[in-house]
Each structure stands twice: as structure tokens, then as C-alpha cells.
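One structure, pasted below without further comment.
As you look at this complex, bear in mind that one protein chain is not there, while each of the others sits in place.
Each chain gets a letter, A and B, in the order it is written, and its residues are counted from 1.
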Amino acid sequence: MTRKEFLQKVAGGAAALALPLSAFTFIDSEKLFAQVKADASPVRWGFLVDTTKCTGCGFCVKACKLENEVPYSTSASRTWVERYVETKDGKRYADSPMADRDGFQSTAIDLGEGKKQDIAIADVEKGFFVPKLCNQCEDPACVQACPVGATYQTPDGIALVDRTWCIACGYCVMACPYGARFFHPIYNTAEKCTFCYHRISQGLKPACVDACAFGARQICNLKDPNDPVTKIIATQRVAVLKPEFGTKPQVFYLGLDEEVH
Amino acid sequence: MLIHAEIWTLKDLFVLPNENIYWALQIVLYPFMTGLVAGAFVLSSLYHVFGIKKLKDIARFALVFSFSLLFVAPIPLLMHLLHPERALNVFMTPHFTSAIASFGVIFFTYASLVAVELWLLYRKRFVTESLRYREMKHKRLFQALTGLIYTILTLGAYDISEEALHRDEKSSKVAAGIGIPVALFLHGYVGFIFGSVKANALWMTPLMPVIFIASAVVSGIALCILVYVLTTMARGALERRKAARNASHVAAHKLKADPVVVKMTASYLLAFLILAVSLELLDLLFRSYTAQKSWDALRSVIFKHDFMSEFVLQYGLGELLPLLLLVIPGITIRRATIASLFVVFGVLMMRYNVVIGGQAFSLTFSGFMEYKMPIIPTSIETYKEGLFGGLTVFAVPFLFFTIVNKFLPAYSDAIEPQAD
Partner (left out) sequence: MKNAVWRPILVVLAVVACILVARVFIVPKDFGVGPRGYRFSWHRVGNEADWKKVMVKYQGSDYCAGCHQDKYDSIKASPHLNIQCENCHGPAVQSGPDGKPIGMHPDQIAKLPIDRSRELCLRCHNAGMAYPSSGRENMLTIDPNEHNPGVECVSCHNPHSPSL
């Protein structure tokens, strides 16, 4: 062979050797097609909300913000309480001022941009409060939507966000049908309720569950048949929010009204 | 303390505490830009793949312009991300269950294809220029650098014999042919990004990728007509002034755009415009006919809150008016250019109405949001997603084009005639 051909071959061989083979194991097919392992975790966290007991006091929202380092002055929150009022003449109103961080201090419904609609108690046909939080769905649309693998589902069912990897594109925020996600104002990454993962992993209850003096919020292990809350979910008539999206939410509601979306 | 996007979101009635218009101006501009890229490429393929000889000049221009636009396309994304320094994570750990993750693969594939096609088309010029600069004596630094760039661009392939150029041409046809589906993917995936969001009642439709592709092709062709005509006019004016100074004559074809080329391109624009409008109306018709749970809120957004931007600006000025201008027989260059201007505007409004419109109603279906685009930037956030951020994105492609045009001249009279 000529000198040119020899040099070409040496250059090619050196380049090929320089590339570590591990660089090409981009996708390990075994791992890629890993099926859900039934015994992956003995725990699957679930939540029960009893809207008949909620008084809208907002202590849960306050506790959540302080426990999870979401600045108190922001309007967004990992959990919030909604107020629904139906008047005797058939009009319906709903609001959640500052996510009910301070409790509902006014009978005037917040209509946005400073506008309010005062409703006297005598005109109310039906009124109630609905706490909401991340539903920790079994098939979370938000996790599927993350382009970089920053948000994921733990073996025990909680969807978490890796703050060191999130690029803050906002696709997960768009994908969540429940409005549970937002951008943390300080870390500038996607933020959501984690069922106080740091607490439940040590046998404590989420901050909102402890803070609720009325027992409207309960956490449970759906895989434990002896868990009293799991028993309620199994035996009583419960509902979930927006089941039509197929996300299989794991927050169950007692007393959910048709007005609640 | 304001959450990101809270500053430009106005809320009306019952909106969830975490809801804001997170996808603002930059997300409107990204599909607009990639649409222009894909559309310009399809136009160039009409000559390079389907061999429509009359479109040779505008096809060359479209290809170079598409390439310049391509490098601008990631800019709106980088402006939108709150962590743009982590943007490469999409290449490092792509999660392909998300349509956005395919950005890395699709964008890179398309960029490679266009680069290869352009390289094949301009290789002869790279070689001749490289040799010319090498021959030059007493080069200034700028000339030495230019010469070096041309040498690098040749990639060492100095054979410009007839058969080598012929092989180039055959390969470029293959690249252009593969490029068409890739260009369609480039914009189809953006449509899929929106169409697959089941949580959003306005975005969720299988028609979304098709609508996006059709309007992308429309915008690309229209922009090429517009820029081709305007820049040809500008260059013609420069030539005339030069001729007046030298008291010489200017060739007629250098003074203005070729009317046959413009008319033929305009007819393709009309065809795709009819397709795009039909698809959009089909989507609207289906939604109003089936009237699902979200319809009351959607109807309020489409026919009330966004009536101006939807029906007056997009459907009216942006689609119906250019349709009429293009359909009336006896089309002139002027009419085609004006129609193209309105078409480009219409496609921009379509992106705006989809992106912002989809966030204009709350998940509660009982509340609405309005996007108050920041005009005067008071922070990095309001610059990036405000008017000046948008203007930056609009200005950059022309800057890129000026640089690219130096090495890959888009205008046929600036390069040597090649083997046909």
C-alpha cells in the first residue's frame, strides 16, 4: 500500500480506538423495555381528601409552604384549597385567593385583577371547600412529557423533580391536567407536591396532613390492606379528579361535587 | 415574590393558583422559525428533487436562507428556558417519550442534510475560491482568514472534474429527497408537541401536526417570495447606481425578480394555503360540532376574548385576504409579494393563537388568562419573553444570512454557472 493509504488506515484505527465503546451503549434494550415489577416496592402512597370536613382554614397551605421552602409571599403553592359557592339564584362562583394561604378572610369571591363579588351567607344555597394537591398519578402525564428525564416516578409512586437536571422548559407544567406544577421562584426549576417525601420516608406524615385539624387530609399505603385509610378508599364511594385523561390519579375524594373539575 | 410568567399574566374569574401563561412569545416564535425553515426547504426541493427548472434560482436562494434560519431556530428556545445552560441535557439524556426530546435528533439530522446538500452544490465554488486565495500574493489578514475558511470548507475534495461534479449533483438530489420527509418531521414534531398534550383542550387534536406542517410550508414559500423579491429589488437598485457611476449598462435581468418564477411559486403558495386553511377550519368545525366539556370555555376564547387576533388578524388579514389576492387571475409580482407579506403575518398569528390561545382558558373551564406582552424590558425575564426578545429573534436570521451568503451566495448571478 502507499504511504497515504497506510496513514489513512492508522488515523482511522487510532480514532476508532479512542472512542470508548461504552459511549455507544446509549440504550440498553433490556433496561429500556423493563416491565413494571410487581414487587418493586411494598409501598404505594395514596391520599384521601374528605371535602365534607374541610373548612378552608388554609393551615395546610401555610404548613406546606413553610415545610417545603416555597416562599410564603408567592401566589403559587404545592397544595391549595378551592372555595365553591352556589347562590340561591343558581349562579356559581369559585376562587382560591393566594392558594388559600391565609384562609378565606372575605365573603367576597375573588374574580381576578382586584375584582370581587360579595356574597352574603343568606344567599348561599351550597358552599364547600376542596383541597387539591399533586395526584401522584400512576401513569403521570407530566413524567412522560419531560424531555430530559428530570422528573420521574419513584418506586413508591411519587413523582419528583431533579433540581440539578431540570432545564425549566415547562412541558411538564403544560402536561399536568390538574395544575399541580409551577416554577419555583428561586431554583427556577419545575416544582410540585411531593407528599413531603422527606417526611413520609421517615415514618412522618406530610405537613398538610398533620396541619389539618379536621381530618380532611389523610395519607396511606395503598398496598397495605390493613391501613385504615386504604380501607376507606376500598370500601367507601370515592372519586378522583379528571379520570378521563387516563393518568390514574391516586388522590381520592369523598364528597366530590360535580362542579369541581 | 412573583412566580415566573406571573408578571405578564392577567387572570379573570376562577383560575388555579399555579396557572400562568408560561409559554409566551418565544414559544410562539420557535414554531414560526422552524416553519419557515421547513417551508423554505420544501420550496427548494421543488427544483432539486422534482426538477421544476423555472424555480432553479429561487430554489437556491430558499436553500441558503433555510440554512441561515436553521441556526436561529434554537434561539427562542434558549431565551425561553430558565436554565439555558442546561439545554444540552436534551442531547445527553433524551427522554423520547416526550416530543420535545426528539428536537435533538431531528434538528441535527435536518441540519446535517441541508449542510451536505449545500456542500455538494457549492463545492466547486469552495475549490475555486480556495485556490484563488492561495494564489494571492501579499494577503491581508482578513483575506488569509477567508481563504482558510474556503480551504476548510472544501474538506480536501479538490476534484472538480465533470464526472466528480456530476456525482455531486446526483448525491445532492438524494440528500434533497431524504430532506423532504425530514423537513416535514422538523415541523411535524412541533405540531406533535402541542397536539399530544391531552391536558390542553385547545391543543389536543391529531390534526395539529398536519396543520403545523401545512402552515409551515405556506410560511416558508411566502417568506422566500417576499425576501427574494425585496432583495432582488434592492440589489437591482445598487447595480443601477453602480452603472450610473461607471456610465455602463446593466443587464435587464439584474434589475428585478423574474415574473415567471414569482408567479409559479405563488401558485404553489396558493395550493398549500388552501390546504392549511381547510385543515384549520376542519378543526374548528369538529370542535364546535362535537361540543365537548371544554367547548364553552374554548368558544369564549375563540369567539370572544381572541376574536380580534383569531378572525380579524389570522383568518381575515392572514388567510382570506392573501387567498383572494392569489386567486384573482392575472397575478403580478406586486400582488404576489403583498399576498406573501400577509401570509407570513397570518402564520405568525396562527402560532400566537395556538400557543397563547391554549393558555387563555383555565383548567377549571371557569376562568381565563390574558397575555400582556412586556414592551419595555425591566428585567432579564421581561426582555427575553417580551417585544425586544422577539425583535432580537427576528433580526438575527438576516445577520446569519449576510455571513452565510458570503460563502454560499444565494443569488444565482453571483456564482459561476454550474453543470445542469
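A few points about this structure:
Here is the rule we use: a contact is a pair of C-beta atoms (placed from the backbone, for glycine too) under 8 Å apart; a residue touches a chain by one contact, two chains touch by 3 or more.
Everything quoted here is computed from the prediction, not taken from an experiment.
In the complete complex, the residue from B:L10, B:M92 or B:I375 that touches the missing chain is B:M92.
Hidden from this view is one chain, which touches chain B at 1, 88, 91-93, 95, 97, 108, 112, 115-116, 119-120, 123, 155-157, 159, 164, 167-168, 171, 175.
In the full complex, chain A makes contact with the omitted chain through residues 19-20, 22-24, 26, 28, 31-37, 40-41, 51-59, 62-63, 65-73, 83, 85, 102-107, 120-121, 124-129, 139-140, 143-144, 149-155, 160, 162, 164-165, 186, 194, 197-199, 201-202, 204, 207, 210-211, 213-216.
One rule holds in what follows: only the chains that are shown with their structure count from here on.
On the side of chain A, the complex with chain B involves touching residues 71, 73-77, 80, 92-96, 98-99, 111-113, 141, 144-150, 165-171, 173-183, 185, 188-189, 245-246, 261. Contact residues on chain B toward chain A in their complex (touch as defined above): 1-6, 10-20, 22-23, 77, 80-84, 86-87, 89-90, 92-95, 97-101, 103, 193, 197-200, 362-367.
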